[in-house]
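Just below is one structure, and these are the notes that go with it.
With one protein chain withheld, the remaining protein chains of the complex are depicted in position.
After this line comes subunit A, so read on.
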Amino acid sequence: MPGKLKVKIVAGRHLPVMDRASDLTDAFVEVKFGNTTFKTDVYLKSLNPQWNSEWFKFEVDDEDLQDEPLQITVLDHDTYSANDAIGKVYIDIDPLLYSEAATVISGWFPIYDTIHGIRGEINVVVKVDLFNDLNRFRQSSCGVKFFCTTSIPKCYRAVIIHGFVEELVVNEDPEYQWIDRIRTPRASNEARQRLISLMSGELQRKIGLKVLEMRGNAVVGYLQCFDLEGESGLVVRAIGTACTLDKLSSPAAFLPACNSPSKEMKEIPFNEDPNPNTHSSGPSTPLKNQTYSFSPSKSYSRQSSSSDTDLSLTPKTGMGSGSAGKEGGPFKALLRQQTQSALEQREFPFFTLTAFPPGFLVHVGGVVSARSVKLLDRIHNPDEPETRDAWWAEIRQEIKSHAKALGCHAVVGYSESTSICEEVCILSASGTAAVLNPRFLQDGTVEGCLEQRLEENLPVGCGFCHIPYDELNMPFPAHLTYCCNCRKQKVPDVLFTTIDLPTDAAVIGKGCLIQARLCRLKKKAQAEANATAISNLLPFMEYEVHTQLMNKLKLKGMNALFGLRIQITVGENMLMGLASATGVYLAALPTPGGIQIAGKTPNDGSYEQHISHMQKKINDTIAKNKELYEINPPEVSEEIIGSPIPEPRQRSRLLRSQSESSDEVTELDLSHGKKDAFVLEIDDTDAMEDVHSLLTDVPPPSGFYSCNTEIMPGINNWTSEIQMFTSVRVIRLSSLNLTNQALNKNFNDLCENLLKSLYFKLRSMIPCCLCHVNFTVSLPEDELIQVTVTAVAITFDKNQALQTTKTHVEKSLQRASTDNEELLQFPLELCSDSLPSHPFPPAKEHLESASSNSGIPAAQRATSVDYSSFADRCSSWIELIKLKAQTIRRGSIKTTVTVEKASPMGEGNFRNRSAPPCASSTVGVVKMTPLSFIPGAKITKYLGIINMFFIRETTSLREEGGVSGFLHAFIAEVFAMVRAHVAALGGNAVVSYIMKQCVFMENPNKNQAQCLINVSGDAVVFVRESELEVVSTQQPTANCQPSCPGGEVTT
């Protein structure tokens, strides 16, 4: 009996009136876990019952503890008729199953009913006593920690990053079972909620088992999704990155990884059989041996081949019957090939992380993506979800080969998604091909693509931009130049990635959100014809999305995209493409050429005039954007930059690292990717409105910035005010004469208006930045387009930036001049580390310093200096350059020194910060953010994953304020329930929050609507820096973490 679950029902409040006669309620509670149910006494005639129940004890397997939710039902006792249900609370007890997380769940939970919404609250206390179970063949994976955060969580360090884990489970959707015809909507909704809760639990347990098998102890970047396949069933799938994490125990250890420079990475011999225990019991100063090792897929031996049923990825030869028939043949061939090298192929070198420990990421190749159109069919045997597994295996294989074609052995920032319409499903996967630090890899695992061209000192801030592929044998024609930063390596002219901006990247100016939006009409068709039509459209969609992205990027005067996410949504009669990314100007990459318009009929005078007018407009926009985003790259002698009119030869080129995939047989071969590149020329585009639409994107109002990455390049002085929000819009298209153009315009307007509304709503927060802007498009019905946006607005202080940096620099300089040599090293290192992400001194200076090292005469450098701001800073930055050069020459620096010396800077930094007032309220404030951090605060504890699924239905839509009123209330309720769960776990924030699904269906004629929402995130405890300061004035190391301007943004 491995566990005892104890539940106590304390009280209720604000219950609804269930007895009209007395205006009161006779409430009691049923507590159910697995098949055991307990009941409280009936508390007569009260809307605020005090049950104060005994402890209800459930003795259960830990397998059940992981799978089952605790189900609490509040009912109204009725002597004569059936008891009426008031509502339910589902509590996921998973956070209680690992030692470092929550120890008790205790608090007020909203009582939720799928028809009425929240109806009062109930106070519950839950505890778990776990007994140690040493059974080797256990099916549970208690103790494996899950994180939604796509970076190494703040108070942990990664001992080993094992790699990709995935799992999926399938079931019949209760909504489509025969019994649904006779049961009430409430019963049906509850069956669904419960089933999904069970399936998530099971999925998490199975993933946990895989992690244990890999000898890991945590999953980072855990992403779980539902595919509502309708008739054919319900799929719950998850991907993540298995890691061995070590809790940083001493306050010093909270120092972000970014403060320990990559050079510090000690080369540890790769451990064939890494034992997490020996790592965790390391020395008390964990930073000393801050080592990140990467265990490549092959290296760990498969321990328990007996439990192989769970390793669904193992290709099985007898599969393939389920998918669309025509791709069966070649796919089988592929499978055969796979099975030959089963061991080698089984694992994928994928990482769901988007931010990495320093030194982990060596080169970035570019975006790799694969899509596949499938026909859904009923899942006959839920225990053997082979078809779905095979589909994903196929896609992952393709991604892997794309990455290989780019000379990369790994894929980072990896994610998967689906779009389903009736029986057609588009599976998509994308990531960024990358080369990870070979020193963390065993020799030979790197597939021969890596020469030892990595010097001891990687140039700061540009290394990842250098091309990983062979220059003479490029996978696609790209325009290579020498890196503008180090001048030693080749870089592409444009870089697209799905990851966050690396912490040490040298960026000029600020970034901005760039979106490509596209619609394509499609004939209504059935089954295979439909799938074929979609497959045929996909390549064109991808092409155009890329063209748009490229043009918009150039229009912004930028040369790289981060956090790229391309979503293709399928509807009855159209396909929608929406790509979002954050554009930045990487100092290492060449200045982008402009956009040139060439007419097709050069003889027509008026046409020429029109063209030149457009050209001028475009050039003006580019110039304006450069000013807006503060992009002033230094002029480099050998290149002509700054002239707004581009040279004719400077054509916009797309680093094409993506290949379309569909069912087509031939497409599979393309995956080796040497042919599928193209050169884009603007004069190819035949429609003028494409150019027009480029110019219609309005920049955000002044004081606003937006990005879809974790942080905004060029802003680091966040203040503590954050506002997370979800906004949903649905528009109805007039069904008459729909053309692609009209559709595009509608969609474009929808997105632009939505953004405008957000800017307007949040105007009181100016200056602020919308971070992690996440757009989701769905096509719920024929003429409906739904766009859901979740993002967080964070305020920042415009004036503080300069000050902080100044004190920061002055402080370190002061120290440098007075302290002895050993001490000297540290602050410099810190400066150089945090420099790239500072607005001041801008990356330009950083660049200067880099170029000074590469021997460009000082006089030449000086030409690019902005004299207005030069005077007050020059002394410090010149000093800085000198000292930095010294540091670089000196080579490695001890990390332990770093820890100790971080303090003066941290403190200096604090003094400039105004302490935010600590609000107190009867209901504790719970912050929510899609980011992995909370500005101005330090996360001290991760309490567990929040993964909740809700259904809300109404049969009185008009009375609830129509569709808007209905959904508004529901989303507010979902937020409330998330907050309540976090508060009950003892937390005060949710980080890495994401609304993964928001499926809304309406039937206004019947006055009905239904909505499904799935959200997840990490419950955490955070402490305000201002509070920390009081505690830790004598313990300076404690405050380094998010307070370092560089560290905050980067980790």
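We adopt the following convention: contacts are C-beta pairs under 8 Å (C-beta built on N, C-alpha and C of every residue); 3 or more make two chains touch, one makes a residue touch a chain; residues count from 1.
Operating definition for what follows: contacts and distances are computed from a predicted model.
Participant: Which of "Molecular chaperone MKKS", "Dolichol-phosphate mannosyltransferase subunit 1", "FGF1 intracellular binding protein" or "Cell cycle control protein" is the UniProt protein name of the chain not shown?
Facilitator: Its UniProt record gives the name "FGF1 intracellular binding protein".
Participant: Decide which residue listed in A:Asp26, A:Asp67, A:Asp94 or A:Glu121 touches the omitted chain of the complex.
Facilitator: A:Glu121
Participant: Touch as defined at the start, partner being the missing chain; which of A:Asn573, A:Ser727, A:Thr940 or A:Ser1026 qualifies?
Facilitator: The missing chain is touched by A:Ser727.
Participant: Which of A:Met928, A:Leu985 or A:Leu1012 touches the chain that is not shown?
Facilitator: Reading the full complex, the residue touching the unseen chain is A:Met928.
Participant: Take the complete complex as the reference. Which residues in subunit A touch the chain that isn't displayed?
Facilitator: The missing chain touches subunit A at positions 13-14, 108, 110, 118, 121, 701, 723-734, 746, 749-750, 753, 756-761, 763, 784, 786, 919-923, 925-928, 961, 963-965, 967-969, 971-973, 975-976, 979-980, 1000.
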